[in-house]
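Omission of a single protein chain aside, the complex is shown with its protein chains in their original locations.
To keep things simple, chains are lettered A and B as they appear, and every chain counts its residues starting from 1.
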Amino acid sequence: MSSPDTPPSAPLLEVRGLCKNFGDHTVLHDLNLVVPRGRLLTILGKSGTGKSVLLKCLAGVLVPDAGDVLFEGRPLSSEDAPGLAAFRRRCSYLFQGNALLDSLTAWDNVALPLEQATLLPKPEIRARVRDALRRLELEADADRYPSQMSGGMQKRLALARALVTRPEIVLFDEPTAGLDPIRRNAVFTMIAHSQREFGFTAVVVTHDLPEALAASDRVALLVDGTLCFKGAPAEFQDSASPAVAAFRDSASHLAGQIAAIRRGEPVPADLA
Amino acid sequence: MLSATGRSTLRIFGELGDFARFTARGYTSAIGSRRLGRRLARAIYEQGVRCLPVILIVGTFTGLVLGLQGYHTLKGFGSASLLGPLVANSLIRELAPVLAALMIVGQAGSALTAELGIQRNSEQIDALETMGIDPHGFLVAPRLLAALIVYPIMTAFFALIGLVGGWISGSVLLPLPGSVYWSSVYRAIGPEDVAQCIVKALVFGGLTIALCCYNGFTAHRRSTTTGARAVSASTTRAVVFSSISVLAADYLITSLLV
Partner (left out) sequence: MNASPTKYTRLDLTVGTFVLAGLLALTFLAMRIGAGNSVSSASTTYRASFTNLGGLASGSSVMISGVVVGRVDKVDLDERFHAIATLRVRADLKLSADTTASIRSSGLIGEKFIALSPGGEDVLLKTDELITDTESAVDLESLISRFAFGGVKSPDSSDKK
């Protein structure tokens, strides 16, 4: 899949010394991360730790204040408009809120990236859109608008739109936010399944721990704008680092804390 | 105090520069934008067809009132036969372009600001960018081009229906002979009046719809508010700035052309 002019050793996507500020507020500080080709990398972290910002920097939507994102060894910041367009054709982004265009039908939403950003002939576009809708079981809903669909269907439609361009990288921003546990499982199954089927590289941002650990090949933990853990899911489960432990074991702490509250003991300071 | 004035001056000029760049990019991105015709048709429908009823109603009443007021005022000087020129000149040179622009801003401009603001809020604009689609070419360009087509047309509709309104007032409800009214209308209006009318319509269209697009597109940049409040703040700003710009530009054009 790699283009001939790049060394095969260069990782598909790499982050080097990335910093991002909003005003005086530092969101990301000196991040380094390698996204291995063909794998599913999960970035874990509490809400508001800058996971989405990191993902948007990876997609080239946000421009980092320092450092760079490298695609096949070439920094995105030095790409000209055609270079950036070429990168975007090979990369898809699944937004937390799906970001479907509400003025277009399901069919038109899926066809949009092909019609607007590629030069494919019309029959080919039609075949690909039909195929993408069929794979995500949305064939019967092609003429419906996103507002007429349930949350799960919208998520599937957004995934269909992300996959219809046959991307090499798909970035998932909290694909399971606001879903019940059964649908959460279904979404991760869908991601893992389509990743196997299409062979793309996936970066998933989430805070759903058990599902993420089960589905991913590598895990990174983002705390307060820095990555404090990078490794395999098994290493994450065994890690003794306090930050990892705090995130990993919060569920098991819960029982103890509830019991303490029921006994009438004071609420721990970090929760109050 | 001084530094505050300086800061806000810089901010205003910065914003003006942003707006100019945004508008220029909107027009240039039309080149090479695919399937622009379909979106252009939709924009013409929203700005034109949907606003037609309000334009016709407001135009009729403007003509009616002009006819009624003008007739009684002119009657006092024994010059009721000048009603046609009075109605025609006020309508074609000033009222039709200005009121048509204000009506379109109120109905279509506010709606498109809100739509763009919500698209910005729900990351639809970011989504277009990640798909390699230029959101300027996709969302802004068709609306800017539609305005240049729609505004002169709506102004012409407004002026014609207003002339009919003036005729209803003067000749149907009041005793001025219809032939006197229409022949004096034809005599009073020259090519330069119609040219001024169309120039105004084009300028107002370019200005107001660009302002509406700009405010919706940059809804996320309102530093004081976010979410739904930011969309409503942007819509208010769009309507207020557009209305002010229409009247200011009207004065400027009139003083330059007359």
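Just so it is clear, contacts are C-beta pairs under 8 Å (C-beta built on N, C-alpha and C of every residue); 3 or more make two chains touch, one makes a residue touch a chain.
Only a predicted model underlies this, so the values are computations on that prediction, with no experimental measurement involved.
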> Which listed residue, B:A30, B:V65, B:L148 or B:V194, touches the chain dropped from view?
Replying inline: B:V194
>> One chain isn't shown here. Among A:N21, A:T105 or A:T226, which residue touches it?
In response: A:T105
> Among the options A:R126, A:R166 or A:H207, which residue touches the chain absent from this view?
Replying inline: A:R126
>> Looking at the full complex, which residue from B:G26, B:G48 or B:G137 touches the chain that isn't shown here?
In response: B:G48
>> If the hidden chain were put back, which residues of chain B would touch it?
In response: 38, 41-42, 44-45, 48-49, 52, 74, 77-82, 85, 88, 92, 149-150, 152-154, 156-157, 159-160, 163, 183-191, 193-194, 197-198
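Just so it is clear, only the chains that are shown with their structure count from here on.
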> Where the CA atoms of chain A average out and where those of chain B average out, how many Å apart are those spots?
Replying inline: 43
>> Please output the residues of chain B touching chain A within their complex, sorted ascending.
In response: 34-35, 115, 119, 122-124, 126-133, 138
> Taking the complex as given, what residues does chain A use to touch chain B?
Replying inline: 56, 59-61, 85, 88-89, 91-93, 95-97, 99-103, 112-113, 115-117, 161, 165
